[in-house]
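Working notes, structure below.
With one protein chain removed, the remaining protein chains of the complex are shown where they sit.
The letters A, B and C name the chains in turn, as written, and every chain counts its residues from 1.
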Amino acid sequence: MSGSSFGKIFRITTWGESHGPGVGVVIDGCPAGIPLCEEDIQRFLDRRRPGQSKYTTRRNEADSVEILSGVFEGKTTGTPISLLVRNQDQRSKDYGNIAVSYRPGHADYPFKEKYGFRDYRGGGRSSGRETIGRVAAGAVASRLLNELGITLCAYTKAIGPYTVDEADYDMSQITENSFYMPSSTAAEKAGEYVSSLMAETDSCGGIVECVADGLPVGIGEPVFDKLDALLAQAVMSIGAVKGVEIGDGFSAASSVGSRNNDPFRMRDGKVCKETNHSGGTLGGMSDGARLILRAAVKPTSSIAKTQHTVNESGEEIEISIHGRHDPVIVPRAVVVVESMTAVTIADLLLQNAVSKLDNIKKLYS
Amino acid sequence: MSGSSFGKIFRITTWGESHGPGVGVVIDGCPAGIPLCEEDIQRFLDRRRPGQSKYTTRRNEADSVEILSGVFEGKTTGTPISLLVRNQDQRSKDYGNIAVSYRPGHADYPFKEKYGFRDYRGGGRSSGRETIGRVAAGAVASRLLNELGITLCAYTKAIGPYTVDEADYDMSQITENSFYMPSSTAAEKAGEYVSSLMAETDSCGGIVECVADGLPVGIGEPVFDKLDALLAQAVMSIGAVKGVEIGDGFSAASSVGSRNNDPFRMRDGKVCKETNHSGGTLGGMSDGARLILRAAVKPTSSIAKTQHTVNESGEEIEISIHGRHDPVIVPRAVVVVESMTAVTIADLLLQNAVSKLDNIKKLYS
Amino acid sequence: MSGSSFGKIFRITTWGESHGPGVGVVIDGCPAGIPLCEEDIQRFLDRRRPGQSKYTTRRNEADSVEILSGVFEGKTTGTPISLLVRNQDQRSKDYGNIAVSYRPGHADYPFKEKYGFRDYRGGGRSSGRETIGRVAAGAVASRLLNELGITLCAYTKAIGPYTVDEADYDMSQITENSFYMPSSTAAEKAGEYVSSLMAETDSCGGIVECVADGLPVGIGEPVFDKLDALLAQAVMSIGAVKGVEIGDGFSAASSVGSRNNDPFRMRDGKVCKETNHSGGTLGGMSDGARLILRAAVKPTSSIAKTQHTVNESGEEIEISIHGRHDPVIVPRAVVVVESMTAVTIADLLLQNAVSKLDNIKKLYS
Partner (left out) sequence: MSGSSFGKIFRITTWGESHGPGVGVVIDGCPAGIPLCEEDIQRFLDRRRPGQSKYTTRRNEADSVEILSGVFEGKTTGTPISLLVRNQDQRSKDYGNIAVSYRPGHADYPFKEKYGFRDYRGGGRSSGRETIGRVAAGAVASRLLNELGITLCAYTKAIGPYTVDEADYDMSQITENSFYMPSSTAAEKAGEYVSSLMAETDSCGGIVECVADGLPVGIGEPVFDKLDALLAQAVMSIGAVKGVEIGDGFSAASSVGSRNNDPFRMRDGKVCKETNHSGGTLGGMSDGARLILRAAVKPTSSIAKTQHTVNESGEEIEISIHGRHDPVIVPRAVVVVESMTAVTIADLLLQNAVSKLDNIKKLYS
């Protein structure tokens, strides 16, 4: 069915396979009048591009974006924004084994069962290249959010078992290491760890954290379209993500009410919270505090280490997946998590605009 | 905006406040021909009813469901199923402080900001009674899933810091203790813990786990409507849930690829997996193994313990929330998590039915 | 599938069969703060109630509406508004023939084929009572539109071949005759015509016209969700409607550009049109002129005259449909057309609110 769209007002539809002509996204429902150029989007895409360090794959794809519609004289027109990125590095090759085998940890088997056959080239639609459309859309959403004073920041909180402690956070370090970690010491340990795994032809996962500041209070719709619920969908829909939490998340399960509740206070004549265990949401709506979410990313499934599996003929075989694969996908997932967060907030922010008659009257009089 | 609906084909719309005339749900898109009676739904509702143990509130509401449409001669007709539960225990009372104060951990403040005013009686739309519609819909979804050989089971994995170890699981115990835990010893420790918190007028949270067996392979739509992504939205949208994970979830973040990948094997001529770290999904589609998800539930926000907060006039005050509140909401959340899981699977199962031309031809010839 | 909902932001979901416990609607996405009471809705329902003249059925149903949720202290809360009308006149009777025969002009046959069986009592879901939910929702939408200075008016333009000429329009007559026609002479002729058909146990159709004034310019979304396109869906989805046109409609097909184009002019410093052949829309958006639409309503299908048909066993039979049926449904369709128009405009008006960054900034600063 049609599962390639996300959002209700600010609605994105991604398309494309890793080895077809290209990948892209159509953004429908973006308000008119937002300054936007290709460079705004390219900056985001460059953050997920491979070939940036020894810990990411050596493919060298430019991933240049082309704006096909929806922008006129440097501003969005209110009509759909179509963005295209051509696939460039499509080496014709013999997929051999891969074409008829189910790689462990990959979507090959369910894809075959669901559709009757599958595009076996590089994972087809379940390739990491599918995230290009998400990131391009995230760039546009961020442009809108920035106009309203909302800013987002995502980074790596953990690589394998190496986690950045709350006390060690140094945001200025994020762009200074290959892992986008807010701590040089944690990044150093992570580097050693990943190097050792590479030597063993193994891989690891980690945790991405994303924060957003400046959200007005009340963003998010009660019941099913809660801010945290849609963020959970948005982030869990990213390929390798296996868990999502907001604020204290799973730790809240072992806390007590008197500690977990965030007391309200007045500061400078404004309501605010003394603590932020809730991670910026109450009842599924933004509560004025910083929005905090975390995503658990599983270890890269493609490893050169020999694994057991079966092929389409139902024979048990051994498989060793060679090629240019990231030993850890987390650093490249950072901008994807940030992008999906931006898209989710943008959509709910527009939804919230029509929540009360006073707002409508303000616009139509 | 319209955030009270969930699902695309099997689509539920809940409505109702805790202190209005009633709560309910409309289920649109349920296939015709499913045997259904009020008793099927009542059985589910009874599982979330208050007044069942000393650890849940002493309100005594029958929560009797009435089928208003969509069922004829004991079978669903294919037209919308409207279900109504009247609110019975609506003591008229003086809300006093509560009506003009923001309770910590509750949605009062964002509700007021979003809509300009709020229904302060018992939390209004953000009350736990909102889940009645979810559970009634879950009963119908389960009826459909059962017809196809799919079964679900949810239970409490942890109360505060007391977790049931994998080794201790005894499913027969689930209905034998007030917490729905699959372990009598864990339930006993949990009981002592909750009693001690009640003495301190405090509260705690916990973890709900839900498993599903019998899913065909390929359920879930690639990209945004992945099985795990929609489960994440569905479960995170339940009032007190702060985190969701699938399979190994957050633990996968610190694992390695060679351990986290589940090797495929042939068993009895069928493809299956040796392990199930993925929790039954690959690429967002069911992979034939048991589906496993967990939800982190925060401690009950309403506590009698004195807390700091502010009122609508912007004054800092102290608040103590009396009334009939569960010291831990987890046991009553169990059936809600199971229901949302059932609704999500039912919807994606119907979506998957039209995934390939062969299926369509089978139906139209 | 789920086809019982309409609208994206102001989203209505109707449910109910003619001979079940009741019918109703859930309105999700209605902005908070709109004054609303049961009397507002009852007034609309009373306009479609049977038993009002000798030309409509003699069933005497009160059709009292109950607001089950979404209204607090006389104002909408922003959460779903659930409205219930109990079915009262459910005489238990022997459906005999009807239960196993396909009535010509009715939905019996496709219903049976689609769902495998059908609720044969009074047409089930395809009964005219399904429109009660539409009208109740239309009352709420109108309440919102009125707050913004938008007013609607629907009436009967033709009964069978008797049409009200443009020159004869006298709006004050609409409520003065049983047909809601804006002309006493046309109504008189229509009365004689319908009486003669009743004598022959036959029936007739007619045309409903609806106009709306006060729409801001730009309501309607380009491409598929054009104002006129959604009005066409909304109105064509009413049971007996077989055609919809906007402005000059089908007459425009035989006009020429120089006559059909409406020249723009300035009046009192404002842009306006000299003529209004377009019926108030340009490019699918409101153009500031009066919105005009017409719906063709077919003759009532239920007639006592003997007709050929077949039964479920595949036998050719004769059928004569007795009971309380309107010889012409048009007068009761008037408020339904007005209601669907109101719902469509309300939804698109809310959608348009977020069309440009300037609007968003106005609300979030």
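What we mean here is this: a contact is a pair of C-beta atoms (placed from the backbone, for glycine too) under 8 Å apart; a residue touches a chain by one contact, two chains touch by 3 or more.
Small disclaimer: the values here were computed from a predicted structure and weren't measured.
Listed residues C:172, C:254 or C:365: the one in touch with the omitted chain is C:254.
In the complete complex, the hidden chain is touched by one of A:41, A:65, A:84 or A:139, namely A:84. Which of B:167, B:199 or B:363 touches the hidden chain is settled by the complete complex: it is B:363.
For subunit B, the residues in touch with the chain missing from this view are 8-9, 29, 31-34, 78-79, 144, 147-148, 216, 222, 349-351, 353-365.
The chain not displayed touches subunit C at residues 1-6, 8-9, 14, 102, 104-107, 109-111, 113-116, 125-126, 130, 158, 160-161, 197, 202-207, 216-218, 220-226, 228-237, 239, 242-250, 252-258, 260-266, 269, 271, 274, 278-279, 282-288, 296-303, 305, 307-310, 314-316, 351-352, 354-356, 358. Listed by residue number, the positions of subunit A touching the unshown chain are 1-5, 7-11, 13-17, 20-24, 26, 28-29, 32-33, 66-70, 72, 75, 77-82, 84, 114-119, 124-125.
Keep in mind that, in the parts below, only the chains that are shown with their structure count from here on.
Comparing per-chain C-alpha centres with the mean over every protein C-alpha atom, the closest match is chain B.
Of all chains, the one whose mean C-alpha position sits at the greatest distance from that of subunit B is C.
Averaged Cα coordinates give subunit A a centre that lies 25 Å from the centre of subunit B.
Work out the mean CA point of subunit B and of subunit C, and you get 38 Å between them. Rounded to whole angstrom, the centroid-to-centroid distance between subunit A and subunit C, based on C-alpha atoms, equals 45 Å. In subunit A, the residues that reach two or more other chains under the touch definition are 8-9, 216, 222, 351, 354-356, 358.
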